[in-house]
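Of the protein chains in this complex, all but one are displayed in their positions.
Order as written gives the chain letters A, B and C; numbering starts at 1 within each chain.
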Amino acid sequence: MTVRIQKEDFDVSREIAALRSGNPQIGAVASFIGVVRDLNDGSTVATMTLEHYPGMTEKAIDKIIVEAKGRWQVYDALVIHRIGTLAPLDQIVLVVVTSAHRGDAFAACEFIMDYLKTQAPFWKKEQTPDGARWVEARASDDKAAERWGSKG
Amino acid sequence: MTVRIQKEDFDVSREIAALRSGNPQIGAVASFIGVVRDLNDGSTVATMTLEHYPGMTEKAIDKIIVEAKGRWQVYDALVIHRIGTLAPLDQIVLVVVTSAHRGDAFAACEFIMDYLKTQAPFWKKEQTPDGARWVEARASDDKAAERWGSKG
Amino acid sequence: MLKILYFAGLREATGSGSEELVLPAGVHSVEGLLAHLRARGGAWTEALAVSKRVRAAVNQDMAAGETPVKDGDEVAFFPPVTGG
Partner (left out) sequence: MLKILYFAGLREATGSGSEELVLPAGVHSVEGLLAHLRARGGAWTEALAVSKRVRAAVNQDMAAGETPVKDGDEVAFFPPVTGG
């Protein structure tokens, strides 16, 4: 289990290779990359700044991964989330899950993203032609997390 | 839409960069890598040889991608499938889907893999200590494809 | 004339990768063609047995038993696929 909060970009191939390293029982690798879009809620986005809650962030993501490992047959999982100022086309977040079979890998990867969206303390502030604005949370993200059922 | 059948390995980072290139409206990239395991159905796998039906393979995968694009909001999709002889830890298949939002990207990526598993003409032959054997199709793969409902 | 292709275990069991065949009289579907090939006996009968769950494609599209087969078609027979 690896969780990294960093300003630097990441290389997906290298991260996947590290996560897979030495485990020839892995048959499936599901991954997700979140990317900065140049248009959000109707406004052009020039840059975006990501604030977080140091300490809690890592703890919250650890909990999400532990929960995913309890629900599915997963070998390992990696989450990298960037902070600081990003521009359109920049990578924001990477989630990788390794498993013997693809169903477990896909489910755990999507579960981790859905929970990260509602449980991990990150906030985005966008610079638009009309000034800076904090991104509003989406009801669809609450719904996406809720459909996995109660956490207990 | 890109479909490649090749002997050579692939680099996930490079393939994702090419697929995303020039589209700042992409917010989500879901991907899947299938990997050769060293143990399958209880036997040690030394190498595996992938046979396919040239011509039909590309056509079948094209159809699957078109179907996925009809079901979800997807910008683009890429499928690379290797043929020839592979060893444990080798990458076999890559599916990447780009979308504005993660729900569409995850669903389309998993759908493409599930259909590829039952509709794309590839066959695996494993070399084990007990000799060579053709891999048996799994009922679980039929079920995985069926849960997406009828194709029409 | 039909072009018939065999893949994977089916290619090995029949000893044939492909053949050209004059469309046999009375054969109008995948199931009809399968019955014709089974009637060759020996390895053909065994490899194409119903229990083998033989799959077929006509002109490179997945086909069912009732899919029509006509002169000029490319018909392929193979086991359930196992890629990915």
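Odds and ends about this structure:
Methods note: a contact is a pair of C-beta atoms (placed from the backbone, for glycine too) under 8 Å apart; a residue touches a chain by one contact, two chains touch by 3 or more.
Remember, predicted model here, so these are calculated numbers, not experimental data.
Judged over the whole assembly, touch between the missing chain and the shown ones holds for A. The chain that is not drawn here is touched, among residues A:V3, A:L50, A:L78 or A:V97, by A:L50.
Considering the whole complex, the residue from A:R20, A:R37 or A:H81 that touches the absent chain is A:H81.
Residues of chain A that touch the chain left out of the display are 34, 50-53, 55-56, 59-60, 81, 92-93, 113, 116-125, 134-137.
Throughout what follows, only the chains that are shown with their structure count from here on.
Inter-chain spacing, taken between the CA centroids of chain A and chain C, is 48 Å. Here the CA centre of chain A is 23 Å from the CA centre of chain B.
Under the contact definition stated at the top, the residues of chain B that touch 2 or more other chains are 34, 113.
Touching of two or more other chains is recorded for no residue of chain C.
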